[in-house]
Every structure is written in structure tokens, then in C-alpha cells.
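In what follows, a single structure is set out as C-alpha cells and then discussed.
Apart from one protein chain that is not included, each protein chain of the complex appears where it belongs.
This part shows chain A:
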Amino acid sequence: MKTPLTALALAVTATAAFAEYPDKPVEVIVGYSAGGGTDVMARTVAQFLEQELGDGASVVVKNIPGAGGQIGFTEVSEAAPDGYTLGTFNLPAALALTKDRAADYDVDSFTYLANFVEDPNTITVAATSQFQTLGELLDAAEADPGAITLGLSSLGGNDHFAANMMQDASGAEFTLVPFKGASNARTAIMGGHVAAGTMTLGQTSNFPDELRVLAVLADERSPFRPDVPTAKELGYDVQMSSLRGIVAPAGLDEATTDQLRAALSAVNENPGFQEMMAEQGNPIAFMLGDDFAETVSEQDGIASRIWAETPWK
């Protein structure tokens, strides 16, 4: 009796192992509440990923908000690397928070599948501001160190790093004012409560008449705002952006990794996907596998350096 049963059990396990991935729903963990920018991206990717994985595959988004995304990132890093748990990954936030507090994961805890969104930071003032160019703003901040207030969404994020790198590159000194979220910072700029601010280009895009974007902190001008110069053109070699991609836990086997990367590439090439992302105001910067991992380690280096030089808490 015993032997046939064992054999049967073995046979079942074997078929399961050889069954085509995915044979059950794939979960995408989002470390923020439903309806945020990252959540919307995850749901859009999930919808197209289902098609690309084919065969009635099901991709489910699960929100595990809390501690600035940390609870969700931790959940992904600790999940079984079987391809059934993926997660969204926000840079530099996900790694910055491993510097300033105890975290149960680090840069090596993930298999980097693909990055979808890259939204470059900007230096922005109100449309009514006296500062017409980045140079004028930086001169004022250099002439009277600390007199220029700079609004940002929080300490330890891309806004903060952008401000820090801008100060290092120019010798200017700002008073950094970390609001709760980019919209509050933006409102304070528009209301004249802070002199300037740094936020991503996407966060400025719906306020063309209210805000003046002085520079974008990227290698090249953005196709969305070709009229705005890069800081690099103006003589300050500073790049900072907010990135959003898809990761899996570290140790995902090669076959599944390749299959997922191929599927995510196909998602990116789908015109329907491109159209939806554009509608949501998400600038796509697709990076696959190693390219993504390389950007991640660069960002990790920046966060470590800034934390070492000017710890923010």
C-alpha cells in the first residue's frame, strides 16, 4: 500500500515541478495603498503581464502598505523565490530606508526583473517667482546661505538626494523643508510659502501655468518638456530621478527569471501598454535585468554616500 502511494505522491510532485509556470496566480506586492502612483503602475503591468504569460495566467496585485513601503519590500524579499511572488520596487526610496533604519533586506535581497518608469527630478519655482533661471536661484542661495527655502516631499528620498547633490555641485546652501508628500510641497511653492522646490517632472506636468521648471536633473532633456534645460547643460552635472520597477526575491531560478523578463519586455513593447502609461503621465524608461541591477547599485551608492556625509536623522 505504502509504496504505490509514495510513488503517486512523487509523480504528482514531479508533474507540478514540470508543469508550465505559472500554474497558479502570481502575486505582485505593492508597498503602498491602492490608488497611488506605484499601485496604478503595478495594476497596469499586471493586466498586460497576464496576456503575455498566456494560458489563462492570473496576476494579482496585493497592497501591503506601511512604514513608507518598507513592510511591502520586506515581504517580497522574504517570499519564496518561486516566481509566484513579485513586487514593485521604488528607487531610491526602497534602498534609502535601509540606510537610515534597521531593515531586514538590502540591495542583494532581490532578483531585478525590469524597470518601467523613470521620472527625473527638477528644480522648480512658482510662475510668479523672481527667479527666472537656475543660475539666479543658485546665486541667491550662495550669496545668503540658507535664505532660500527648498520644499521637498520627505527626507531620505529622491527629492532630498537631488537637493543635496545640487548643493554639492553648486556650492549653494538651501534650507530644506520636508513636507508630507510632493503635493504638499508643490502647493507650498505655488502659495509662496517656500522659495523653490525639487520634485519630479511628472509632478509638475499638470501645473504648467502655476510653476516654472528651471532645470531637469537628467542626462538629456525630457521629451515631455523639451523647452526645459538639463542641469548638466547649465554646468551642474547632477542626475536624480524616481524609478519604479518589478523585482522578485533573490534566488529565483534562471528559467523563470528569463521567462518573466521576456514577458515583461513584451509588456513594454505592447502599444496598448505604452498608451495607458502615457495617459497616467508615467514616463517609461524600460531597463531589463542587468541594466536595471546596475542602476540599482548606482542608486544604492548615492544613498550610502549621502547618508554617510550628511545623515538626515
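Keep in mind that, in the parts below, contacts are C-beta pairs under 8 Å (C-beta built on N, C-alpha and C of every residue); 3 or more make two chains touch, one makes a residue touch a chain; residues count from 1.
Everything below uses one rule, namely that contacts and distances are computed from a predicted model.
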Taking the list "FAD-dependent pyridine nucleotide-disulfide oxidoreductase", "Phosphoribosylformylglycinamidine synthase subunit PurL", "Putative tricarboxylic transport membrane protein" or "LutB/LldF family L-lactate oxidation iron-sulfur protein", the UniProt entry for the undisplayed chain gives the protein name "Putative tricarboxylic transport membrane protein"
With the full complex in mind, choose from A:Thr187, A:Gln259 or A:Gln274 the residue touching the hidden chain.
A:Thr187
Which residue of A:Ala67, A:Ala80, A:Ala143 or A:Ala262 touches the chain not shown here:
A:Ala67
Of the residues A:Tyr21, A:Phe207, A:Phe224 or A:Trp307, I need the one that contacts the missing chain.
A:Phe207
Check the options A:Ala79, A:Leu155 or A:Ala169 and report the residue that touches the missing chain.
A:Leu155
In the full complex, which bits of chain A touch the chain not displayed? Write them out.
33-37, 39-40, 43, 47, 61, 63-68, 70-71, 74, 100-102, 146, 149, 154-156, 175-180, 183-184, 186-188, 190-194, 205-210, 276, 279-281, 312-313
